[in-house]
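One protein chain omitted, others in place.
Chain naming follows the written order as A and B, and within any one chain the residues start at number 1.
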Amino acid sequence: MWETVIGLEIHVQLATNSKLFSSSPTNFGAEQNTQASVIDLAMPGVLPVLNRKAIDMAIMFGLSVDAKIADKSIFARKNYFYPDLPKGYQISQYEHPVVHDGKLSINVDGNEKIIGITRAHLEEDAGKSIHDLFDGKSAIDLNRAGTPLIEIVSEPDMRSSKEAVAYLKKIHSIVRCLGISDGNMEEGSFRCDANISIRKPGEEFGTRAEIKNINSFKFVESAINYEVERQQDILESGGIVEQETRLFDPKKNETRPMRSKEEANDYRYFPDPDLLPVSITEDEISVIKQYLPELPDVKRERFIKEYTLKNDDAEILSSSSELSDYFEQAAKTSTSEIQLLANFILSEVIGLCNKNNLDISQATVSPEDIAKLNNYIGDGKISMKQAKEVLSESWESSVSVDQIIKKNNIEQISNPDLLTNVVKKILEIHPKEVQDYKNGKEKLMSFFVGQIMKETHGKANPKIINQVLIKLLKGV
Amino acid sequence: MQYKSVIEILGAIKKKDISSSELTRYYLNQIKEKDADLNCFITVTEEAAISKAQEIDNEISKGVIKPLSGLPIAQKDIFCTKGIKTSCGSKMLDNFISPYDATVIEKLNNAGTIMLGKTNMDEFAMGSSNETSFYGPVKNPWDKDYVPGGSSGGSASAVAARIVPCSTGTDTGGSIRQPASLCGICGLKPTYGRVSRYGMIAFASSLDQAGLFTTDALDAAVLLKEISGHDPKDSTSSNVDVPDYYNYCINNDKKAFTIGIPDEFINDLNEDVKKSFYDAVKILEGIGCKIKKIKLEHTGLGVSAYQVVAPAECSSNLSRFDGVRFGHRSDKASTLEELYRESRSEGFGKEVKRRILVGTYALSAGYYDAYYLKAQKVRNLITQDFNNAFNDVDLILGPTTPDKAFKIGEKMNDPIAMYLSDVYTVSTNLAGLPAMSIPMGFKDKLPLGLQIIGNHFDEKNILKLCHLYQKETDWHIQEPNC
Partner (left out) sequence: MDKKTIDKLTFLSKLSIPESDIDELSTNLNNILKLIGEIDAAPTDGMTPMAHPLAFSQPLRDDVSKKDINRKENQHDVSKTKDGYYIVPKILD
């Protein structure tokens, strides 16, 4: 009976070599204040010079969400004091962002939905304040200060935490696919603020609370769910929701108001007089368009069409370019059904990656070898069980699958004549079970299969065993 | 001193009539002798100057001559100088040692100049009398009871007193031209974007421009070439070609300038200033200039628009002085809020605080449109007036200031009166135009200045006209007895 209304502001750190307005490196984890130049430190007299790559990346994003690219874009100063903001203002964009009026489709429980993207603008990141390093003091590290961000602002179009997460994941996969961000949420390269309000359907928007700086998909879901419940409790007990900024505490799984009152601030945005309007021409846009990689949605459609994959599998395989590259590399040399190859990658290879905490790009078994394993299963040369064992050994040792198969003499016995002899032998030493089976205890079928597998050291092709068993048992 | 100008000095050094070291010592002695009283310098860099001069002498003995080899110069303390205190006239930066050089400093160093020291100025360049400096007022060498003007008062007074042959300044609303006028020397503010602002501590970024003080126009021509040009570190610096200003000034092709005199610059003048001004006009007519009456209808709004735009930008530019990374930090603070408020309140003087407050007001919610945005529109109006005028005339002429220098202390408690001493200079900053002040006479033994305004990037014709005028007059070679 309450409707949730969610809008997200996503901050995406751009994967440039240098900062937005200075030539300082942007590497994560450098020693404190060694990546902060006189410009990042806001030394008296320094001036900003804009990084071309950041503009290009923002345009790439804009083109990927069907947005308009401003032909004239303006940088503005957002004025407030904070120790991690050296200039006392953040260079951001206010009235004329690079990207505006875009949209994105998401899929939740099989339903397509379009989420509007109001704008995406460039701005500089702040430094970091560390509160637990020195007694009674905060320590400021400005290495991150000036790192380029795009802030992607959605329309308040989402109606559940599930939709919000789906939207967030979609943006995440787009920026990763474009190569404009590493999307690393733990390091803060991808984080979001959620604006949440509730209302009775059909009524005006309710008062919203802004939850700041959420840095995992799971936390976004928890924060929204907590916040919705909190607001419902307030409204149902006759209270009013205050417009405020809150923080999500993942340990307590709750949101709480920020102690400092941001609301008292007045950011006094005005065009930065140190920077001139940025012109973006149609020609520049069309060059960027030309080099745009295939986007996840387009790739998914192609996977379904080209490989006849199931929609859900195509969706996952197309969500990151590392994974889709791995899959397509394997598919190139596959002679078996591609859906089976996809299953194998999604369950076995991804399983090993997760177990070892590795990214697919760090997989120690090549996509060519994965294709081979699948081809062998398809040909009946090895069993699924054997394939898993070979994969596991190859993963550990980095020895090729062919060498492991050869060394361990792994081969599936699929010759019916050979297997007939084994089956006969097993039936002979288990006359009681044979009798029981004939008297209707058909469950014993698996007992016979087990015995045969044991006898053949698991090399027998289960399909053939079944055929031979049925023939012999019914024939006896 | 037997050498009367930058050009004579450069010639003498080149011919080895005098060494850079001798020259440097001469000026350092002049500073020692006279500056205790004048207070032109915040820092004198004696050791560094002597060692640089020796370096230059070595180069010269090996035949290496740079465009400004051996020329002593004073730098306004608004330009960052690596390893040397850069105070901007403020207690806030009394302990600040810059880790880098401003582009202007780098260019002048590379051209072979010898920096003698850093000159006194109004705090953060906010002032028109040099009285807002944390380091005390500078005196006018023509009469030490009078102000030298500001904000580049130290640089102007030092050149006027001949304790340096030339100096740098910055001009946001008249901070080069007004003190040049009150001190009886040449002060050139180039086109916005002509000279890099990198390393020049920002007051109002869209108005600030670096420039020069010299005794004559040819000296300014020689120096301007060396500091001009696009700087990849300053996005607002222009890549318009830098001409050879000096050769343009001295070549003989007669130029019949059409000169516009705006009613708005003349109407309210007192009789003395008016007389000096029309004497100057007569001389220009005598050398073939055509005089035309023009109108700059909205220039009267210049001071008001300027007093919105400049404080707005400064309120933001000065936020970096928060006591966190450099500059004054209060020892009375125990919370972050106190650290900010106490450091800034102790570090900034009254005028700087007033401008920050006015600027904050003009940008704040509810007032932005009425003040900041409106002022930017007025700025456009004023600029269009100039653009229209330059369709008809080559240069625009007027007095630099409404009157001669005023007494120290006279306007300190009246900010409005102080602001109005920039009435003829601010409009060119709003429009980004180049302009120069040169001496045109005296009133009660205090100098008066003539202002020549040119079109964007037309410094060469301003300089040429000034040179032609100075060939006919001797105001610029008169020295104060100080």
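Here is the rule we go by: a residue touches a chain if its C-beta (ideal position, glycine included) is under 8 Å from a C-beta of that chain, and two chains touch if they have at least 3 such contacts.
None of the values given here were measured: they were computed from a predicted structure.
The residue from A:Pro277, A:Pro293, A:Gly380 or A:Gly450 that touches the chain not shown here is A:Pro277.
The chain not shown here is touched by just one of A:Met43, A:Ala126 or A:Cys353, and that residue is A:Met43.
When the missing chain is restored to the complex, the residue among B:Thr236, B:Thr401 or B:Ser437 that touches it is B:Thr236. Contact with the chain that does not appear here is found for just one residue of B:Lys76, B:His298, B:Lys411 or B:His467, B:His298.
Those residues of chain B that touch the chain absent from the view are 95-97, 99, 191-193, 206-207, 232, 235-236, 238, 298, 301, 303-305, 307-308, 315, 319, 322-327, 329, 333-342, 344-345, 348, 350, 353-354, 356-358, 360-362, 364, 370-371, 373-381, 383, 415-416, 419, 429-433, 456. By the touch criterion stated above, the residues of chain A touching the omitted chain are 16-18, 23-26, 31-38, 41, 43, 49-55, 72, 79, 81, 83, 129-131, 133-134, 136-142, 247, 258-260, 264-266, 268, 271, 273, 275-279.
Assume only the chains that are shown with their structure count from here on.
Look at where the CA atoms of chain A average out and do the same for chain B: the two points lie 57 Å apart.
Those residues of chain A that touch chain B in the complex are listed here as 38, 41-50, 77, 79, 81, 83, 86-89, 138, 140, 266, 268, 270, 273-276.
Residue ranges of chain B in contact with chain A, taken from their complex: 79-80, 86, 88, 93, 96, 98-100, 102, 197-202, 204-206, 232-236, 312-313, 315-316, 318-322, 324-326, 336, 340, 360, 363-365, 368, 372.
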